[in-house]
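Data first, discussion second: the structure below is written as structure tokens.
Every protein chain of the complex appears in place save one, which is left out.
Per-chain numbering from 1; labels A and B assigned in written order.
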Amino acid sequence: MRIGVCYFPEHWPADRMETDVERMAEAGLRYVRMGEFAWSKLEPEPGEYEFGWLDRAVELVDDYGMKAVLCTPTAAPPKWLVDEHPEILQEEADGTTRHYGGRRHYCYNSEVFRRETRRIVGTLAERYADHPAVAGWQTDNEYGCHGTLRCYCDDCASAFRTWLREKYGDAETLNERWGNAFWSQDLNDLSQVDPPRHAAADHHPSRLLDYRRFSSDGVVAYNRLQTETLREANDDWFVTHNFMSHDGLNAYDVAEDLDFASWDSYPTGHVQERRGPVTEEQFRAGDPDNLGLDHDLYRCAADGAHWVMEQQPGDINWPPYSPQPAEGAMRLWAHYATAHGAGVVSYFRWRRCRTGQEQYHSGLLAADGTPDAGYRDAANAASDLETLREAAESDEGDEVGEGASAPTGDVALLHDYDNLWALEIEPMTPEFDYWDHAETYYAALRARSVGVDVVPSSADLTAYDAVVAPTLYLADDELAARLEEYVADGGELLVTMRSGVKDPYDTLHGAPRPGPLRGLVGADVDQHESVPESLASDVVCGGDRYEARVWNEWLAPADGGASVEGRYEGGRADGTPAVVRNAVGDGSATYVGTWPDADLAGAVVGDLLDRAGVPTTDPLPPQVRIANRGGLTWVANFGADPFAVDAPGDAEWVVGGPTVAPYDVAVTDAAPSDLSAEERP
Amino acid sequence: MRIGVCYFPEHWPADRMETDVERMAEAGLRYVRMGEFAWSKLEPEPGEYEFGWLDRAVELVDDYGMKAVLCTPTAAPPKWLVDEHPEILQEEADGTTRHYGGRRHYCYNSEVFRRETRRIVGTLAERYADHPAVAGWQTDNEYGCHGTLRCYCDDCASAFRTWLREKYGDAETLNERWGNAFWSQDLNDLSQVDPPRHAAADHHPSRLLDYRRFSSDGVVAYNRLQTETLREANDDWFVTHNFMSHDGLNAYDVAEDLDFASWDSYPTGHVQERRGPVTEEQFRAGDPDNLGLDHDLYRCAADGAHWVMEQQPGDINWPPYSPQPAEGAMRLWAHYATAHGAGVVSYFRWRRCRTGQEQYHSGLLAADGTPDAGYRDAANAASDLETLREAAESDEGDEVGEGASAPTGDVALLHDYDNLWALEIEPMTPEFDYWDHAETYYAALRARSVGVDVVPSSADLTAYDAVVAPTLYLADDELAARLEEYVADGGELLVTMRSGVKDPYDTLHGAPRPGPLRGLVGADVDQHESVPESLASDVVCGGDRYEARVWNEWLAPADGGASVEGRYEGGRADGTPAVVRNAVGDGSATYVGTWPDADLAGAVVGDLLDRAGVPTTDPLPPQVRIANRGGLTWVANFGADPFAVDAPGDAEWVVGGPTVAPYDVAVTDAAPSDLSAEERP
Partner (left out) sequence: MRIGVCYFPEHWPADRMETDVERMAEAGLRYVRMGEFAWSKLEPEPGEYEFGWLDRAVELVDDYGMKAVLCTPTAAPPKWLVDEHPEILQEEADGTTRHYGGRRHYCYNSEVFRRETRRIVGTLAERYADHPAVAGWQTDNEYGCHGTLRCYCDDCASAFRTWLREKYGDAETLNERWGNAFWSQDLNDLSQVDPPRHAAADHHPSRLLDYRRFSSDGVVAYNRLQTETLREANDDWFVTHNFMSHDGLNAYDVAEDLDFASWDSYPTGHVQERRGPVTEEQFRAGDPDNLGLDHDLYRCAADGAHWVMEQQPGDINWPPYSPQPAEGAMRLWAHYATAHGAGVVSYFRWRRCRTGQEQYHSGLLAADGTPDAGYRDAANAASDLETLREAAESDEGDEVGEGASAPTGDVALLHDYDNLWALEIEPMTPEFDYWDHAETYYAALRARSVGVDVVPSSADLTAYDAVVAPTLYLADDELAARLEEYVADGGELLVTMRSGVKDPYDTLHGAPRPGPLRGLVGADVDQHESVPESLASDVVCGGDRYEARVWNEWLAPADGGASVEGRYEGGRADGTPAVVRNAVGDGSATYVGTWPDADLAGAVVGDLLDRAGVPTTDPLPPQVRIANRGGLTWVANFGADPFAVDAPGDAEWVVGGPTVAPYDVAVTDAAPSDLSAEERP
């Protein structure tokens, strides 16, 4: 529970450095991230290093009682390196080179660039291996940003063939697994495989899925090269990476090589990347569930701790619109991250930069060096966190990750990147989105103040009272058996539309859907359809009427199988089961065959939590969320209206009080389920 | 009047084959199309053929009393061939290669690929030349699909120059015909001509039009290579090709080398490709006129017979939305195709494939091998057709094409691909669409239950009581003379906006529009304009007010020429003639100078049919259509409400009865013009 900041001393005159560091300490900041993108300042000429400025910055950070987090500078190789080795540049699927000029202009699978990476990272690691103020490292920056996750160059072609050889052994096996009889795609040898470059017709989905796996694995291997190099120099400092908001890189795989995961949180930007209208409150402060999903995903990516490595400090440069955040929003976000288990919240960045691509991105200081709105919020957050650290049940020191007390969720939300990728490849309607669909269920859980872990389906589920598994698209018998065991042992499982559709090779099961999950679900999917708004129908569930959206499955319960919980009403599927539930052993599995509106998701999830005995609050309005960590409970108000809480008489308010002002936060020692919205007279 | 199916035995375990074929026979299917895209299974290694699986499939089809239709596998050349000859790949206009990975990855003008085509087609043709169960062949698959009609590679450049030499002889002639004085485009030699590759400014329209002609001719020549090779082996089997819904390949030219044309009918997909909103009924069953236009086009492409080679079997994978078709829709479509002259309706495909790009495309069987909705509809259709074959006036045997009794239309709708292409090159407003405009008139004819032949303007028109010619854009004196003769002999001709604008080289006539048609039309086009919705005006015609859309021409009748039938009212052209009619000999020519709404098109077409003495019904609602073939009359209801028909007392109902349920069909021996919508009390 600490506040930090991202600092670029190399952007400013040397004589300003001590002033900056001094002010950071005054604001209560504890971690200073440095060195990102600094390759041309660290190695101005090939093999000629200049560490002086960074040495001095680390010293100053130490002098003022803070810790340094250093970055490997590989996200922005200097021009001299690109000119020497133009083959490190990535290529688009149509063969166009992604040229030098911005950042991320290298291919993860380039052997040349991996060699250069080992050299610069190793040199830096050696330099700072013994420095006590260096707490740890961030590898690179935002792998995959700007659409660079997948590259189509010859190095990738070669690496893909190697990857396929390791996975399939020979062409015959690959032909069989992918089903290459279709459209005459049988291969004679794995050397014939190319990246899925520009073609007139769609590529084979199995190839596309494996190319996504391969591309993600390429990042994992590249990152491992960095983590290994860093740990060779010093095995004590931590190594992390700053992921972006939920996207297409397999964070679980990358995080296996990290001490903890970090992510870069820009609430008013991320909310503009979702489909649908954005409310004024969301433009001003973001959406709490959109943020919460990321916190819960990245917290679970490594061992129960995560950082926000970059926290939005004010207005930003990259979304379509850049409204000013609400008054106090930058403090609210720090609290909200902390409540979700963040060890450190590090604002990006210390001062608005006068040059380059991000001049329209604010900092805690304005370009003129004076405090901006973010500075006040960051200092307030730092002060609050000091109070909270004392109030928290668990003992927290200046330990690595600063997140020993990171919470564990009551409920697991299953998320597999394979499912994301396969559904991106075959969305089958312009209105389907994997993440938006998952957020529907995440929001239903969080509206009831339940702690959520976002974990892969391979995770140990025994500790969870309930499991929600949106679009468990690729499924095999092994997964089905594990889930059946979970339910039979008393677990409550929610499975949704588009589950059990395919095997891990992205080919249909020979059995009716949901394939291996049929027995567990106790019903088949008879038909599916994607529908535009004009063909919307309703679902009636528990006597209430809800809206079915985007995708409808017509369910057929097996004899003696599932009971019908909800049916389509009106339209083509009138009367057909849409929601079913199947008792298995001591638990049950619920299947929702459409994309429910928020109310239907809430009703189904509410019933699930009741059956599972998970303590909840009554449903909160979407802009208010309650979260618990280390015995403390945060009430976060992302809305423009005050929110008043009814708490037990003995509840103590550590921060704020029971009436939470707009865009404000309060922290109490009462449990979430003891709180409720105050009834207005 | 038969039902068939598309079957891919190579996608399934060998031990399933007999079960599949047996079930096909049980369902009443009579034709089984096989071998499409099977190159890698037929020739797994260069020169090493494996025919065993196909031999066995043909045998089984024979054993169960059905006929096989085989496909040449050229639409999907195997990777070993592409690797050996990467120059067979197509190129985009910007030089990007259209890589291997999907299908249609070859250039029609590649000499290498033509050589390989002759080899594989010849080998297959020899293999099955003497097999009695092989009724005929489908060449390739859907020429031009995925935007592959035009390629810009060096082979095309060379072939285009040859094509131009044959057409123009020398650069001087080409300069003159194209009008290359414009923008300094005079050529010194035809070797200087390139394909119209990416350029900053628009290419010369005459070059673009000739490139479209050349590209279409390339397909014609490529297809002819296949038909000749097939007929060299056996001159008795039929050869056809499965075209797509109306598009940009000259089907008339290709069909000159075919015994009959086929097309691939996906009603709920095609309807989503048109402009404007799609109704729920159309999402569920397609639009009957959108389908009918294709039936009438492809029936006329060769000698009065056509097949539906691929009929939608349920939900499909490629449109934006994939709603489940209406209950019974797959049977309705088979009837509707038959009523329009289809010899065989062949469902695509037997079973949903578990692998590859079309897993979201249903089959008559589900992926698990059990019957799906399409199976029931197909079996019902097969049973119905047996009944109808007995009731039909004409004698139909198991003859080639199965369509000896294909109907002939009362009215000709003229359609020239040159006009389509030239108007695609210069639409002059984002809202113009050649096919949509033609459909306006086609729908007006079909709402009155008139049989329509869609024929080129070069067709013999003497048998038609009336001729409708939408956008007769390129016109010369010879065409004008033929049409004048037709009208003078008593024909009733309807000509529309954007007629007589250019000569066949896509250059303006020196005379006022409609150029060579001025005398026939008896009026000039004084001005034209394209207008957005906000500048819409009305047309008053026969005392009624209608809407004029998209394109307005201001007509000026010649002295003693045309009479004014309708005028613009309101707006810039207030009072100006919009519709005129000119008596010539025993007939008359009507000219409509705007894109009429459905009511105006109906009024003009209704008058035309009255004058021509064509028997009609009262206008039907858009979702109900009546069609006649071989003495039988189909009442097809593409709507969600029942449709009740008043028929003569002695009318016999061969299928269904006078009240046609939603998405159902009825067949009677009464003539169309004896039927009418029942008046609701």
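A few comments on the model shown:
In this section, a contact is a pair of C-beta atoms (placed from the backbone, for glycine too) under 8 Å apart; a residue touches a chain by one contact, two chains touch by 3 or more.
Everything numeric here is computed off the predicted structure, so don't read it as measured data.
Here one chain is not drawn; of B:P86, B:G169 or B:P532, the residue touching it is B:P532.
Only one residue from B:A463, B:A488 or B:A511 touches the chain missing from this view: B:A511. Only one of the listed residues, A:G101, A:G276, A:G543 or A:G649, touches the absent chain: A:G101. For the chain left out of this panel, the touching residue among A:G4, A:G28 or A:P73 is A:P73. Across A:T173, A:Q359 or A:S534, the residue that sits in touch with the chain not pictured is A:Q359.
By the touch rule set out above, subunit A reaches the unshown chain at residues 8, 10-11, 37-41, 44-45, 73, 76-80, 83, 90, 92, 96-105, 145-148, 277-280, 283-284, 315, 317, 320-324, 326, 352-360, 366-370, 373. Where subunit B meets the omitted chain, the residues involved are 94-95, 178-188, 192, 194, 196-207, 426, 428-430, 502, 507-512, 527-532, 534-535, 554, 572-573.
One rule holds in what follows: only the chains that are shown with their structure count from here on.
Between subunit A and subunit B the centroid-to-centroid distance comes to 49 Å (mean Cα coordinates, whole Å).
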